[in-house]
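Only a single protein chain was left out; the remaining protein chains are all shown in position.
Per-chain residue numbering starts at 1, and chain names A, B and C are given in the order in which the chains are listed.
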Amino acid sequence: MIDNQKLANTLRSFAAEREWDQFHTPKNLATSIAVEASELLELFQWSRGQKGWDEVTDSSIRSKVEEELADILLYVIRFADKAGIDLQAIAERKIALNAQKYPPEGFRGSDRKYDE
Amino acid sequence: MIDNQKLANTLRSFAAEREWDQFHTPKNLATSIAVEASELLELFQWSRGQKGWDEVTDSSIRSKVEEELADILLYVIRFADKAGIDLQAIAERKIALNAQKYPPEGFRGSDRKYDE
Amino acid sequence: MIDNQKLANTLRSFAAEREWDQFHTPKNLATSIAVEASELLELFQWSRGQKGWDEVTDSSIRSKVEEELADILLYVIRFADKAGIDLQAIAERKIALNAQKYPPEGFRGSDRKYDE
Partner (left out) sequence: MIDNQKLANTLRSFAAEREWDQFHTPKNLATSIAVEASELLELFQWSRGQKGWDEVTDSSIRSKVEEELADILLYVIRFADKAGIDLQAIAERKIALNAQKYPPEGFRGSDRKYDE
């Protein structure tokens, strides 16, 4: 379970104490999610991470991966809190949409989904 | 609450039914998070979203914002599931780190955090 | 003028001397362009850069902007060189496409281009 409401409340207090709420516009938070996502990606910029998940368990990279992933999640939670979006509900809705869009029989073993 | 374990299980079945697990390397999932984050950002590419959150409640944009945000969250959950990462734990840890890094008295009302 | 052929040759030698050509796959170079673009964007993550261009002339930020912009350009040149793409030709072609897509009378003073 992710207690996103509790995390959202903590982030609210965090921003309030620093008077950062003024900077948390939709565009700025969307920018922040993208910037943090790119920092996660940077860890796999060259050869690393193209094969298996054991490459991610290595201690030299593990803590960096966790920090970047946490940053993305926290900004997603902050964005949803500011916008009044229910993350569990939209996640379920999106999975249902994807199930319609990509029926197993048409996409099995294929990555053509993104080739169109 | 986000039932990330249940969502992760659904995503596992989803990938298994389509034989997509082979494409879900660390690098590819990190790429996917970045691509979806950029699609959210694209909604605010020009003037929109620089002011307030009422710009996001408008029905012309609301559903797109929700879909992109859901995509990001789902790939974050999938990445964490593959890597064996506890999202609630890393989120709490990152907030604690940020509290140390940005003491309120040094950063109040300032965006210099990112100017260094 | 940008002497992209000369720059491409320098980048070729640079990669050859370090045996980095093996890492310069299409996906890795596309990742690198995205990562560097995000580093440029990060300089404007919060309030800065939303108003005018005098914010970019300030010496505290100028050299960082120049370095990130150069990184993007160099990876674009490297990608084009590896793919055998003529950058001047595709730039001209894209401008012609945009002129068709966005006739002045339909888009004057409007940012709706990206709102559809």
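Methods note: a residue touches a chain if its C-beta (ideal position, glycine included) is under 8 Å from a C-beta of that chain, and two chains touch if they have at least 3 such contacts.
Not measured: the values here are computed from a predicted model.
A.B. asks: Write the list of subunit A residues that the hidden chain touches.
C.D. replies: 27, 31, 34, 38, 42-43, 45-48, 50, 60-61, 111, 113-115
A.B. asks: In terms of residues, what is the contact footprint of the unshown chain on subunit B?
C.D. replies: 23, 28, 31-32, 34-35, 38-39, 41-42, 44-47
A.B. asks: In the full complex, which residues of subunit C touch the absent chain?
C.D. replies: That gives, for subunit C, the contact residues 1-5, 7, 10-11, 14, 17-20, 22-23, 25-28, 30-31, 33-34, 36-38, 40-41, 43-44, 48-53, 55-57, 65-67, 69-74, 76-77, 79-80, 82-85, 87-88, 90-95, 97-99, 102, 104, 107-109, 111.
The criterion applied here is as follows: only the chains that are shown with their structure count from here on.
A.B. asks: Please compute the C-alpha centroid of subunit B, do the same for subunit C, then give the distance between them in whole Å.
C.D. replies: 25
A.B. asks: I need the residues of subunit B touching at least two other chains; which ones are they?
C.D. replies: In subunit B, the residues touching two or more other chains are 27, 31, 34, 38, 43, 48, 50, 111.
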